[in-house]
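To start, I am sharing the structure in question, which I have written as structure tokens.
Every protein chain but one is kept in place in this view of the complex.
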Amino acid sequence: MPVQNTIALKPVNDFLLFVQRHTGESITSCYQCGKCSAGCPTAYAMDITPRQIMRGIQLGLKDEVLDSSAIWLCVSCQICTLRCPREIDIAKVIESLRQLSHAEGRTHAQRDMAVLYDTFLQQVHLFGRLHEVGLGMMYNMRSMHVFNNVMRLPSLFSRGKLKLRPEIEGASEVKQIAARVKELERKPS
Amino acid sequence: MSRIGVFVCHCGTNIGGIVNVPEVVEAAKAMPLVAYADENKYTCSEVGQGSIRDAIREQKLDRVVVAACSPRMHENTFRKTVATAGLNPYLLEIANLREHCSWVHSDSKKATAKAIDHVRMAVAKVARHESLFPKQVGLTKRALVIGGGITGIQAALDIASAGHEVVLVEKEPSVGGRMSQLDKTFPTLDCSACILTPKMVDVAQHPNITLLSYSEVKEVRGFVGNFEVDILKKAKMVDHKTCTGCGTCWQKCPEKVTSEFDLGLGQRTAIYIPFAQAVPNKPVIDMENCRYQKYLKWTQTEEGKKPPECRICEKLCPTKSIAWEQQEEIVTEKFGALVVATGFKTFDHSVYGEYGAGRYPDVISSLQLERLMSAAGPTEGEVLRPSDNTHPKNIVFIQCVGSRDDKVGRPYCSKVCCMYTAKHAIMLKEHDPEVQCYVFYIDIRAGGKDFEEFARRAQDESGAVYLRGRVSQIYQDGKTLKVLGEDSLIGRPVEIDADLVVLATGMEASEDADRLAQTLHISYNIYNFLIEAHPKLRPVETQTDGVFVAGAAVGPRDIPDCVAHGSAAAAKVIGLLSQDSLTTDPLTAIVAPMKCVGCFACKAVCPFNAIEEQTTRDGRIIASVNESLCKGCGLCVVACRPGAINLRGFTNQQLLSEVMTLVRR
Amino acid sequence: MSEDNSPLVIGFLCNWCSYAGADMAGTSRQAYPPNIRIMRVPCSGRVDPLLIVKCFEEGADAVLVAGCHPGDCHYTEGNYHGRRRFALLRDLLDFMGIEKERFRIEWISASEGKRFAKVVSEFTDEMTKLGPRKVG
Partner (left out) sequence: MVESDHSSKVGARTYSYYPGCSLHGTAAEYDISTQLVCQKLGIELRELEEWVCCGASAAHSTDHLLSLALPAHTLKQAEEKGLPLAVPCAMCFSRLRTTIHEIKNKDTLNLVNSAIGKELGEPVAVESMLQMLADESISLPVTKPLNGLKVACYYGCLLARPPEVVGIDDAENPQTMERLLVRLGAEAIDWGLKTTCCGAGVAFPRLDIVLKLSHRLLSLAQKSGADCVAVACPMCHANLDMYQKDMIAKFGQKTKLPVIYFTQLMGLALGFSPKELLLDKHLTDPLPMLREKELA
């Protein structure tokens, strides 16, 4: 774990209680077997493994967990959840942490993932449906990867697989839904 | 008028920490018929028991309530206490303030109120107790041991050596159990066969032991000292009285089937002994697979040709021992005590899809590895991997498969697999110095004499690499197996290319353990392991008198513990059988002759056939209870509409007064 | 109802399974509400339905009978007899105007301490919600 200092453990572990309440999952059940990390496709690229995320919550290391790149590199593939011998829904826990990290603006460790998700949703808000060309262009601009060529644009164009103009069905619906969601989320439940 | 004494126990702080004991004492003093009440720090201690005796004498008490722990804990202790002070031991009642009160409640006020109620009920009940006198019944000085693994063998030998007759029932064609499948045994690495075989032979030769192999217990009647057991002897189709075990038949039998004993890795014939050192060393015929049986069962409607008649075994047997006319039979035997030692089976790893669910030939169980390592096994001790018979070099072990896993419904630790895996790592290195073992573990559980040292040896001397983590997946990649794990100590995923993967599968209760337990009226837990009367203090006894349990049937256990357990059960049986008569529990049903109308509704419900017919002097036929058969269940009492039959210790009046004292307080 | 208006629950527990299960709840410190008063009986088949009627007549709010799981009875078949009788009892309670929910029968084995605590907690909660029994 990228912890630089001795960890001073606090007798009251608010973070653990918060995560358990928020997700309904029993984090204390985790006995650190590592099966989650063993099968996780992206664990090799993470700064801390999914198992260490669970341990971090158990010890109340909020910053270490929420600032990790790991929670942004998790692709929600649910292999961990499927196989956890303590039947913990790890993918759900990490998803909640990602939402929390996003809400608290702690996305620096994998900023690009957050930018991608934000851009994606923005496209959906604008058009109701995803516009892939728009997503690629916007993402490249906002992530500062101006020369990012991941979209294989020329070959895709030549095969007629990209539409230049977005479809806009349902756009107004999505705007309304998004507005209502924001409203509902502001209200404390 | 009774003079009741009430003794309230603090149990250190176990009770006193929650229940306000002085308040309970004060409340007791105010109860009707209570002549004396006091408190004790530890009532079951010498001092505590002494104070009861003193009070009985000094206060002329005629009945006693002890308000302490569960009656299942100390009822007998305190019965003896009051008896030594001259009271009838049945003039005692226990109020459970510990297990049912202080240990489960945190609100002191409410717990105290409840404690007072429980004392009140006990007082109401004890006031209606009568003096009871146990009777003596005879007993059959023979024991039945069910299961012929190392545990059952040890128990049978110990009981037999003490001079009692023993019948040992084993469902397989040979005794030996799982231990006979092992190669060497931790922590000393002696050869399993070398230490087991002599004991198996002793069983066969002991004058006091009758071995019924290929047999099962069907039905059990009676009670401690006087059990009557129906034993099913399966048809062996071989007359073991004349068979000399020459082996001609099983060498010549043409029908080959996969061997259960070698766990699918080897073959046996249709007429077979499961392994070379089998006891009895005489064959049985597997009727499912025997060609002659197929020939007999073949009908015209089936497709294909009629199979050959075969009967080679019959033709070649020098002693004419093949007995096609043999039928299964049920024999009924009498016993004074029973020992259940039915052992375990290993977890079936095919539920683990992520480990290939049995699809990958080179992913094997530890017990299969034992067969591969055994000189008497299918590969004659050469460790060859099943897919291509090559010598594996990189071998990965995965511990806790089917143990400590809620996902597969097995949250418990199987206790022996850490140790046997260390054993395997050590032995494989001895077999082939080029072997590299990797062991994935979660914790290493090596509690036991010389165990930790042994487990260390696997790493320090045999160079096994231990990785702390549970493997997530195995997949076949060409000829190798990719094993995906995490080394949780360094916190990085690891990937190993393995030639062979060995799953340390956990221990499960044996097939049918629940059915057998039901037949014997003993308890079993949700995993079908048998439940002992007390996990610490009565580890081989059960709630049913005269039925004892031992070995891996009770829970995961290694051989040293199984042997100790087998001997412990034997000691209990010997103690029981050394008595000339048994004292029966006097808490039985009793009929009031004047009230009985002779309807025999009681007889219809009595599970123990304890109700008999009796003619009164005035010629009426009424019910009477055979006290040595009655087990005091009370079914008859509820069935009897005129209220003529009652249960001592739990009479209608007593239960009613308990209820009344509660609702009218 | 006791003074603080919480229900009085009378529990008849068979000695071999459920009483031992309640002991197990104790040894493993599984907390449950203190309303229940426990009576030890040899077998759930020893519990006379008329005694349960009596409990209700005299003011108990709820009755729990707990015995061995079907098939596990220490006396082979006591709990079967119990079960049959209690089915009839339910109709009788109904006839007497006592809510059927106030009587419960459960199978709790000697190893199910946790379950015992859960059953008692749920039953007590339910009874608290149902409120005191209207006597008369």
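Each chain gets a letter, A, B and C, in the order it is written, and its residues are counted from 1.
The working rule: contacts are C-beta pairs under 8 Å (C-beta built on N, C-alpha and C of every residue); 3 or more make two chains touch, one makes a residue touch a chain.
The model shown is predicted, which means the values in this text are computed figures rather than measured ones.
The chain not displayed here makes contact, within the full complex, with A, B. Screening B:51, B:248, B:459 or B:476 for touch with the missing chain picks out B:476. Across A:29, A:58 or A:78, the single residue that touches the chain missing here is A:78.
Those residues of subunit A that touch the chain absent from the view are 41-42, 44-45, 73, 75-79, 81-82, 95-96, 98-99, 102, 110, 112-118, 120-121, 124, 128-132, 136, 139, 143, 148, 150, 152, 155-156, 159-163, 167, 169-170, 173-174, 176-178, 180-181, 184-185.
Counting the whole complex, the residues of subunit B in touch with the unshown chain are 353-354, 356-357, 359, 473-478, 482.
Here is the rule we use: only the chains that are shown with their structure count from here on.
Measuring from the averaged C-alpha position of subunit A to that of subunit B gives a distance of 51 Å. Between the Cα centres of subunit B and subunit C there is a gap of 29 Å.
With centres defined as mean CA coordinates, subunit C is found 50 Å away from subunit A. Residue positions of subunit C with contacts to 2 or more other chains are absent. Multi-chain contact residues of subunit A, defined as those touching 2 or more other chains: none present.
Residues of subunit A touching subunit B in their complex: 1, 31-40, 43-44, 48-49, 51-52, 79, 83-87.
Across the interface of their complex, subunit A is touched by residues 354, 400, 404-408, 442, 468-473, 484-488, 491-494 of subunit B.
Remark: subunit B residues 70-73, 96, 98-101, 103-107, 110-111, 113-114, 117-118, 121, 517-518, 521, 523-526, 531, 543-544, 587, 605, 607-608, 631-635, 637-639, 647, 650, 652, 655-656, 658-660, 662-664 touch subunit C in the complex.
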